[in-house]
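Only one protein chain is missing; all other protein chains are in place.
Residue numbering begins at 1 within each chain, and the chains themselves are lettered A and B in the order written.
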Amino acid sequence: MKDSGMETDRRTGTIITANRLRDGRVVFLGAGGWTTEIADATVASDEQERRALEALARQSVVTCEVVAPYPVAVVDDRGRPVPVALRERWRIFGPGPGTETGYAGGGEAVRVPV
Amino acid sequence: MYRYDDRDAEFVRERIARFRDQVQRRLRGELGEEEFRPWRLMNGVYLQLHAYMLRVAIPYGTLSAVQLRRLADIAERYDRGYGHFTTRQNIQFNWPRLVDIPDILEQLAEVEMHAIQTSGNCIRNITCDPWAGVAADEIEDPRPWCELLRQWSSDHQEFTFLPRKFKVAVSGGRRDRAAVRIHDIGLRLRHDDEGRTGFEVMVGGGLGRTPILAKTIREWIPGEELLSYLTAILRVYNRYGRRDNKYKARIKILVHELGTEEFRRQVEAEYTAGRRPELARLTVAEIARIRPFFAPPDYADRSPGTDPCAKHAAADDAAFRRWLSVNTAAHRRPDHAIVEISLKPPGGVPGNMTAAQMRLVATLAERCSHGEIRVTAEQNLVLPHVARADLHTVWETLDTAGLATPNLGHLSDIVACPGLDFCALATARSIPVAQAIGRRFADLDRQYEIGPLKLKMSGCINACGHHHVAHIGILGLEKRGRESYQITLGGSGGDEAAIGRVLGPGFAAEEIVDAVERVITTYLTNRRDPRETFLDYLRRVGFQPFKDALYAPV
Partner (left out) sequence: MPLFKNGRFVDDPWLFLADGEPLPGEGMVVVSLARLLGSEAPALADRDGWLGVSLAPAEPVEKLRPWLPRLALVALAFPVFTDGRPFSTARLLRERYGFTGEIRAVGQVLVDQYPFMVRSGFDAFAVPRGSELRGWQERARPHLVYQPDGRGEAPSIWRLRHPDPGPASPRGIPRMTTA
């Protein structure tokens, strides 16, 4: 398996991600069910394991726990799975710092003339 | 401003009740995601990169102080204390929970707001000139017509499952400030020789992966026939627009494939066969009912004997003078001004506003702008009715909240979509790039030296950041797992609308700010004189100097 820019000796695998139906938050399928922590995601290391995870995910769609599950290729980063694709990395680690403020320059003093 | 009557209110309430029912059925599993999605979208709810996103309509960009305050409350209660104003006169909240959205919609309905048709393959929020009703060059206030269209397009029985989304913009100025030519339908209000109100009708504009400017298919349609004519256009589109490929489903492709002449012929034939006299009669009656809502406020109370603004301007108050000349515009009344509120502080997120800022502007609008605010397609706000006597106070107040950056129409007045920080469709981030460019060019004197310049960026080919019609456009793509930013030059909106051209290969995130800098330097060094704007220079010399500056081997 070759991925440009990736070190090929790192263990690769697949995790399943989805959004929780009720609140939309990003979740991962782990041993204890769906979790918001990617560190707790179960990594499928072969086709068969991945299929088993996908079957579980489909079940969770039927029970209305999650919506739109899909597999994400990951590499191992010191015991934590990290997605290969740019989009998936931002989905999990974003939004970036400073992208949620209204005014980055401080000075929230709110004063209105009388 | 328009105010709901009991029926408008009941319509919105009933619609929320239907959506609440749909959400509950979705949560119980009676509706699958496939069957739920169109209703979710038509109520403004997206499933974004990290969470649901709620897009609230600000119909034709007009907002009251009371409404803005309610948006602040929602930002705090259901989001993370801010909102994001978009290029289509909407505001987006990034973190609502699906289960809360019917409640949010009810809170919006209390102040006569909604999220109806802010997404989905239907007629979207009607946009218009943010200076409507106050611009010095206005032919006629287009907002009564926008309100008519808002009502007519809501829950339309025939046009709610179109091949693709459908955007309508209306402009009432001698100058086009609604970018009508990048819309599926662009309407320009005009009077005929007898002083009757009507519209020039343009069709088939849009950006995205196939940017095309709308073509005029009728020079003038009388106002009372407008809805019959739009029905004809939409019916031709609904029947014959492509549904096999979503990238070819917009009306612009149909117009292109049929040819403008043939498209016009089909529309005219449909219009002739389908004209409905009742629709015309009701249009006359409804316009007569709506127009008084948009009567100008009572300006008399703020007409000053002396103009303290002039005093401050004359005084050695350079900061105020700068703001005055850059962020205000001529009002139809000489003793008033249109004030632009910049949501582009250096390093800020374009279009973002905190709840505290919203409340401040709401209060300011109540005191100094007859309670009215406008939202622009360039992601700024406007106080449309400020007496010149109040300008200094307004400036001071805005300045305390970081809302008085005097950069309107200049380089750091950047338009940017949410990009890969929030958007599920994005291929690259746009906010951090906009922030970095804003910081690099924060020096105002340098921006003034550069002169009028529009820089816009999108985080994917969908072009929500309108980069095609920017003087300098930036499109974020992904190339081999990395972000790559493509530069487009020479686009323009409004009257001299033009689609920009891609300059060459993209730049990495670390390189893009320098690349913009080189574009600017090329212009500054080579322009004939300071009066030659960036766009004039580009049109005179072409792309080569910029290509040389960016791609010449070192």
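The working rule: contacts are C-beta pairs under 8 Å (C-beta built on N, C-alpha and C of every residue); 3 or more make two chains touch, one makes a residue touch a chain.
What you are looking at is a predicted structure, and each value in this text was computed from that prediction instead of being measured.
Contacts of the undrawn chain with the visible chains, over the full complex, involve B. Within the complete assembly, B:L279 is the residue of B:V66, B:A136, B:L258 or B:L279 that touches the hidden chain. The chain that is not drawn here is touched, among residues B:E33, B:E140, B:E478 or B:E517, by B:E140. Checked against the full complex, the one of B:Q151, B:T210, B:T260 or B:T400 touching the unshown chain is B:Q151. Mapped onto subunit B, the footprint of the missing chain covers residues 5, 7-8, 10-11, 14, 18, 21-22, 25, 30, 35, 38-39, 121, 133, 140-141, 144, 151-152, 154-163, 191, 194-198, 222-224, 235, 238-239, 243, 273-274, 276-287, 289, 291, 294-296.
Definition applied: only the chains that are shown with their structure count from here on.
For this pair, subunit A with subunit B, the centres built from the Cα atoms lie 32 Å apart. Looking at the complex, you find that subunit A touches subunit B at residues 3-5, 19, 21-26, 61-64, 67-68, 84-87, 90-91, 94-96, 98-105, 107-113. On subunit B, the positions that touch subunit A within their shared complex are 26-29, 33, 47-52, 80-82, 94, 97-99, 343, 345-349, 352-354, 356-357, 359-360, 363-364, 367, 393, 396-397, 400-403, 420-422, 426-429, 431-432, 435, 478, 480-483.
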